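Heads up, one of the protein chains got dropped from this complex, but the rest are sitting where they should.
What follows is subunit A.
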Amino acid sequence: MASTVQGLAYKAFGLHIHSEFPLPELPLTGEPGLIGSVSVIQGDLKERWEAIPKITPSLGVSGHEVMFESKDTAIFAIQDGNTITVSPAPGADPDCIRLFILGSCMGILLMQKQILPLHGSALVIDGKAYALVGRSGAGKSTLASYLMDQGNPLISDDVIPVMVHNGYPFAVPGYPQQKLWQQSLDYLGMNSSLYRPLFERETKFAVPVHDRFHGEPLQLAGLFELSAAPEAPVSLQPIQGMERFHTLYHHTYQRAIVDRIGIREWHFGMLASFVGRLPMYRLTRPEQGFSAPQQTSLILEALQQQQVKEMNS
């Protein structure tokens, strides 16, 4: 394995990333990372993959190392919160490898560094960060994109690293790109021929958002959990009490990993350290139609009420 890493350094997720694999969507940087640095290297992992104890056929864990295999793409090893090793399969699609490096690998690495990765998008509204979470298809990226059109910069798309400082959660910027489904592009009147599909034949597109990106960590002042239900009106309710723990657990990026790498106690303690200071809401929308504008007005209304409450307390 190479001991010195050749290549450029990029900035994403609060990390200084030295990578042997080109990561063109990330900005280059000369500064150290807020959370630390990571090396992404190419290496032959065949023997290590054979030897590592398996938790599932495609996931292995041993001490400070997590390994996983994506057939026809690569074997990945994430070690000690500072090294990602990639062993590409013959003829693998580099775009696909990159999606894994910037997604699953970074999520696992952040947890190794004791940073909470939330699954969702974070945006700046009125100078504070708000997270949009929800299962796939709930409408996160459409709403995020609509909010960006209304002048609210993006902090992170898909994986939001959350750090806790003095009992307050902070959202750390990802990188200036949004992933949008064809349907979201249609709703938002965007032309997909201008954007690159994330993989061959995929209907999810990479949209660069350099001019609408907030590159500094910002206090996370609220979380909205999106869901779609048939014929449901657009509505918003606060999430209260212990259900808030469940919400954060549920929307932790790759939450299955939390148990498998033995960090559940850390994870729960981390949530407990700030959950009392993070307002949460459940936002429901009808399955059919484009309701981002109505959702946005409910969000803004909730934030206004929250401000009034804070001023009075």
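Here is the rule we use: contacts are C-beta pairs under 8 Å (C-beta built on N, C-alpha and C of every residue); 3 or more make two chains touch, one makes a residue touch a chain; residues count from 1.
Heads up, the rule we're going with is that contacts and distances are computed from a predicted model.
Assuming one chain is omitted from the figure, identify its UniProt name from "Pyruvate dehydrogenase E1 component subunit alpha", "Lasso peptide biosynthesis PqqD family chaperone", "Inner-membrane translocator" or "CRISPR-associated endonuclease Cas1".
Hidden chain identified via UniProt as "Lasso peptide biosynthesis PqqD family chaperone".
Pick out which of A:Glu31, A:Glu231 or A:Glu265 touches the chain that's been left out of the picture.
A:Glu265
Which one, A:Gly30, A:Gly91, A:Gly127 or A:Gly241, makes contact with the chain that was left out?
Result: among the candidates, A:Gly241 touches the missing chain.
Using the document's definition of touch, tell me which of A:Gly151, A:Pro230, A:Gly276 or A:Gly289 contacts the absent chain.
Of all options in A:Gly151, A:Pro230, A:Gly276 or A:Gly289, contact with the hidden chain holds for A:Gly276.
May I ask you to list the residues on subunit A that touch the chain which is not drawn?
Touching the chain left out of view, subunit A contributes residues 167, 241-243, 245-246, 264-265, 268-269, 272-273, 275-276.
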